[in-house]
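With one protein chain withheld, the remaining protein chains of the complex are depicted in position.
Presenting subunit A:
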């Protein structure tokens, strides 16, 4: 199944992390087949089912442990199978959510248990285990099983007799089974693929069959001969060998027109094109595409042979008569009602269509034989045509459904398609139409004169020699290529194919001309996709190797335009484009080249610039960033950054900025001393350059050392002064971002205060787009960590706009705003303002925000608010349902939320009345449940909360009852002194209860606490000592009781 999984299954494109299977019918079918195989395995091959895999198949399951019944040991969140291997390890081991399975028997059983979640589980398993065969059989057997495919049984027998222990025999059998499954899956997916394609084997076959009828000697026939290259027909109707079928090729045909050489044609699902021809010696076909793709055989032949198109138009009249003749013969054959209906509808539409066809051939033949006829039909005709298309489409759907069951339906299908294929040229066209209906229609509705002129030029491109081609290219360049009409016109008249084709020639001038046009029209997103679909990118990537600098430049610039979407970027990488583009950056190396340069040449700097431009586009994909780094791009970019050409700097900084999202880039940027130059360019005149530099600093300043570097190179002042220009919002967002990240360092904040940046930032709190606001507020949040700055913000009236922002919905913004407001609330004076503006209520309501980050941040902000508010207890109580909300947040599974909520509760609990309320809401059991954590931050705040909550009623006893004490003792083993202090205090509070003392003693608290007594932290000392004394006192009391 390895081959089938890697080749046929449709994986989602590479992104971060693991790939997943796309949800397509084909994938579902494959997974279902695999499930069937596995499920039946235990019955069909009981012996093999016990075989233990070399490595377990492991994945994240959604199965509940409770679903496992007899044969399994279920305990809490883990399940072990009773079945075990030689070493006693269970064959199935589930520890929520990870599941490990090591035999087919267990796999079968698991699927049985999974019931209606089978499909999900199987998919998860396949996604997590990309090479299951290797895991099952071990790596060496994986290779062997590949071999089986080539030299079948003999090898296996050899293998078995050679090492005749039973295990390897079983392994071999399994390998064979898997191989068979693989073949089966491949066949299955082929069946699927062949159903989806545009030209299917059926239509092609009938096309050819019909052309055969009208071929032969004599002038009336359309062709001299037409025949297949291969007589063998696969069950799916294809004649191409299976490895070509994967590429969508159906069959190969040799066609001899009256007025041309024999043509060797490939029919594939994409269309029909000339291939490299049959090589004489071995009868092998050169599969490579040589001509452009036509939508079907008839169109291709019309283009290649004049006599064919002439005779064809005569024959069309005859064709249209034929179906009626066939009708009586057909009737008895029709066994299935559905197919009957299908054939009727399609026949009807055929007739209608033929009428139009006739009209067309008379109408347009004189004007322009090679024209797409629909362009000349009036809109009224189009409407009727569309109706017939819809009708026909319905018929076709049914037909393809019937074709799933081969054999019986075959006969009928043929007769149906026989009618259909006559008009097959327009039928495939109509499908294309459905794909992109919007723009074709637009083009048809009102064809501008440019359309016709471009069409003519494309004709000269196709049929001209080098000189004519260059003239046509130059003339085409004079059109307004920035205009969508022209861009689409070039595409619609088949110009893209020709332009890309020209790139594959040896003519430098043609290549230059073609690239100049492609470069312009590739600004259009649709054209980009078309270029990629037509395989233009690999050709351009190859041109990057050319010795001609101007060619390199143009190719790189075009790639820069095309690689604006993910698939294109992937193609560039796959064809080694990144390495070549990086090589373009290396311009200084060849400085010793001959002074004289050829006519069409440009300077090295220009080459590097274009390379950087293309890399900039490419660097938007994660894998490409990695590829650029591996190709050694960073030192080169760093060197280019030292130049002073703005045109060069923008793409270079753009690339760096894009890549700086990756950790190892940031390290490299630091190592290459790039920051210095980024800072230098902040002072440039160019706004775009400033923007990208600021953006790069924003990305890189996550790192403390980098922040210091920015300061040391004097970057803070230009950043602060750029704040004053607020017209360019993109730049403002980048600059404020850089300021935000830089202000994480205290020294930087001091500088910013010197430059009066804080006042300016406060001014930016209103009337700015969200991207800017997020950064501005983030920066203020960092600045607020210092008293002086908090005063400045209050004085400038920054608190009001900050509190106003608490009602937003942007997650990132809310996180920053809550942080800033929280920081301000540390100042009692500011707190008064916040309270007056009802900021606490707003913060509190953010605890209901769905994003955990916002929740946590809001909760942290509430802590200083409660601390500093006057009459805090009353204020908290005034929020209806507020306390219950907070207590319930303890059920969250986000550690940060839990820690922050604990901190809030600590503050709330300072008020006795509120403590009583939250105790009623069940805070004690919820806190106790959290005790088993390893997260030091959570431990600290949890311990503080517990010690605070002990102050009420019988909470001390309750914590003991809910088993919170023993885990707390373990906190003392942590490495964090803050945790120690909080824990010691909590234990001190808890030790007021005798039972808790016993638990602590049992868990070895005394020794740990004794160590704490020696701590330099006085609070910790005191708490630890207090706790020990409580424990000791109890011991004494017991002794006393015993002796008296």
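Structural remarks
Here is the rule we use: a contact is a pair of C-beta atoms (placed from the backbone, for glycine too) under 8 Å apart; a residue touches a chain by one contact, two chains touch by 3 or more; residues count from 1.
Keep in mind that, in the parts below, contacts and distances are computed from a predicted model.
One chain of this complex is left out of the view, and of "Biotin carboxyl carrier protein of acetyl-CoA carboxylase", "Calaxin", "WD_REPEATS_REGION domain-containing protein" or "proteasome endopeptidase complex", the protein name its UniProt record gives is "Calaxin". Within the set A:71, A:97, A:463 or A:1004, the residue that contacts the chain not displayed is A:463. Taking the complete complex into account, A:471 is the one of A:471, A:534 or A:966 that touches the chain left out. For the chain left out of this panel, the touching residue among A:61, A:309 or A:830 is A:309.
Take subunit A: the residues that touch the chain left off the picture are 259, 306, 309-310, 369, 456-457, 459-460, 463-468, 470-475, 477-478, 506, 508-509, 512-513, 547-548, 596, 598-600.
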